[in-house]
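All protein chains of the complex are present and in place, except for one that has been dropped.
Each chain carries a letter (A and B) given by its place in the written order, and its residues are counted from 1.
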Amino acid sequence: MNQSKVIRYLFRYVALLYLLLLLIIPVGLILWRTFEPGIGAFFASIGTPAAISALQLSLLVVAIVVPLNVLFGVPTALVLARNKFRGKNLLQAAIDLPFAVSPVVVGVALILLWGSAGLFGFVENGLGVKIIFAFPAIVLASIFVTVPFVIREVEPVLHELGTDQEEAAATLGSSWWQTFWRITLPSIRWGLTYGIVLTVARTLGEFGAVLMVSSNLPGKSQTLTLLVSNRHAAGQEYGAYAIATLLMTVAVLVLVVQVILDARRVGAAK
Amino acid sequence: MNIPKSTLSSHLRRAGVLAAAVALLAGCGGGSSDVAGESSKSNAATTLNLVAYSVPKPGWDKIVPGFTATPEGKDIAVAPSYGASGAQATKVIDGVDADIVNLSLEPDINKLVKANKVNKDWNADATKSIPFGSVVVIVVKKGNPKNIKTWDDLLQPGLQIVTPSPLSSGSAKWNLLAPYAAKSNGGADAAAGLDYLGKLLTRDHIKSNPSSGQEATDQFLNGSGDVLLSYENEAINNERLGKPIEHVIPAQTFKIENPVAVVSTSTHQDQANALKNYLFTPDAQKLWAEAGFRPVDPSVAADFAKDFPTPEKLWTIADLGGWSVADPALFDKSNGSIAKLYQTVS
Partner (left out) sequence: MTVGLEPNPEATRPDTVGAGGRRKGSSYGTTSLRVGAASIWISVIVLLPLAAILWQSAGGGWGAFVDAVTYPSAVASFKVTLTISLGVAIVNTFFGLLVAWVLTRDDFVGKRLVDAIIDLPFALPTIVASLVMLALYGNNSPLGIHVQHTRWGVGVALLFVTLPFVVRSVQPVLLELDREVEEAAASLGANNWTIFRAVILPALLPSLLSGAGLAFSRAVGEFGSVVLIGGGIPGETQVSSQWIATLLEYNDRTSAAAISIVLLVVSFLILFVLRFVGGRAAKREQLAP
């Protein structure tokens, strides 16, 4: 389809204008307002005790959520890609559920399950294990929203690869662990990496669900996103911008990794 | 596909380095203070969790340094959390870690007593565990363009009033008790009081239901509404911040008394009690007054009389029979007379 020059330019500049007004200028404005008072102010703002505690808490949550998602996600992806079984469609649908659930609803669901008045209230009341308004709830909320990422990135790769190599290894006498470690894992490494990157970004960025289930005490149970919200509510706009910029850096890193991985994927396919 | 072993192990090595860096970071100081430039107070042996209603931050910001300067307060850090009084009470009942609570009104603390979080005799002493208070005021835009002076002025057609929802906010209850007491002559003529509130609580006047005093202030400052009903301390503090508002103390208004209590399940009973007791000392009372809260110490109150004018008639909850009578009668979710009127606008 040959577009006339006028149409081509019209499309191009309207599209770019849209992106400019919706995406580029707003993000740029935050960066400008963050760094305009100087880089010293930025570091002072992200270096307050509350900010460091928030960073530590967020990283700790990531450190738990990522391994769990890999540990359970990769076998799940394997089972989905390699096997047929009854209820497979149900499992597929269940894995997609987190995409369709509002973050607030995630929080409500966890409170109604693990809260002292909840379905599993005996855990808190009887066993004395506090989940809601304590650390475990933040972890559970983060896992809920990140369950699909590793699975959905690894599964298509496994599906495309087929089992030829694994079967060959088996006939040569390789144990299941050797096969997994030396054949399967390396072949899914880009999909797995991207899934992990998405998981990290989403965990650091989760807000609604964590707001519901955390006690939001500065220095104790405030994640980076909760800190942004708190600073804004307290009128500390600059402080909110500073943490927002920190989180944006993570998002940009995700995009960079995305571009690199895509290039590798394309390169590997050649 | 020949994957050299070195690539995989180099990935693992890189991951290991990253993990070590994270672990190192984890050792760095964190804390509850969010002031730029302050290093973490790792010498604080105890941190007290304060769960408070939505507006006393200006007061606590002065009180906490005052407390930590005293011998009893040495080595104690205070981590505050602010929110709607009713919602905060619910959170404490649900298990949020709290050592000391400062809520908007007595019934919210009694909820904690019922849930075995606060001792029955929390307000048995002479101070009634109320270290400060305020009065209900009408906040208007600077210059008072609509010339609001009395409760009757609020009934002008089309006047938009911002006041929070009594379902979660303590401020809301004080705000509605003030005109109620004024119009009903201290509860003597309940019908007249409810008549006024019936005219006030209509969609003509009330267009939003902010869940806390703080949220109501935010909405008003952001341009919603012509008039805000709030605590005098909220008005004073926002005026000091230069916001374009002023406040009017109606001739008859209500005395706000904000209680403090130590949480019985706290593991830092002594420190929490030390903080509570500090609040009643003359030094602390002076700090509350400087922050815009009416002190309860009579000599300090005399010193600050200029800042806190006395209205012609100041009704108190005692005039209405005390909270134990007034709260169920007026604010019970299903049967309270004022609560039922509020339902038309919620």
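Definition applied: a contact is a pair of C-beta atoms (placed from the backbone, for glycine too) under 8 Å apart; a residue touches a chain by one contact, two chains touch by 3 or more.
What you are looking at is a predicted structure, and each value in this text was computed from that prediction instead of being measured.
Undergrad: Pick from A:44, A:59 or A:111: which residue touches the chain that isn't shown?
TA: Of all options in A:44, A:59 or A:111, contact with the hidden chain holds for A:111.
Undergrad: Any idea which of A:37, A:98 or A:136 touches the chain not displayed?
TA: Among A:37, A:98 or A:136, only A:98 touches the chain that is not shown.
Undergrad: Can you name the residues of subunit B that touch the chain not displayed here?
TA: With respect to the unshown chain, the touching residues of subunit B are 84, 86-87, 90, 165, 167-168, 207-209, 211, 219, 222-224, 346.
Undergrad: Using the touch rule from the top, list residues of subunit A that touch the missing partner.
TA: Where subunit A meets the chain not shown: residues 1-3, 7-8, 11-12, 14-16, 18-19, 22-27, 29-30, 33, 72, 75-76, 78-85, 87, 91-106, 108-113, 117-120, 140, 143-144, 147-149, 152-153, 155-156, 159, 162-163, 166-167, 169-170, 174, 176, 179-180, 198, 201, 204-208, 211-212, 224-225, 228-229, 232, 237, 240-241, 244, 247-248, 250-252, 254-255, 258-259, 262, 265.
Just so it is clear, only the chains that are shown with their structure count from here on.
Undergrad: How many angstrom between the C-alpha centroids of subunit B and subunit A?
TA: 36
Undergrad: Residue numbers of subunit A touching subunit B in their complex, please.
TA: 41, 44-45, 47-56, 59-60, 63, 115-117, 124, 130, 132-134, 165, 182, 185-187, 189, 215-220, 227, 230-231, 233-234, 236, 239
Undergrad: Write out the stretch or stretches of subunit B touching subunit A in their complex.
TA: The touching residues are 1, 3, 7-8, 11, 19, 22, 25-26, 28-41, 47, 49, 57, 79-81, 91, 94-97, 214.
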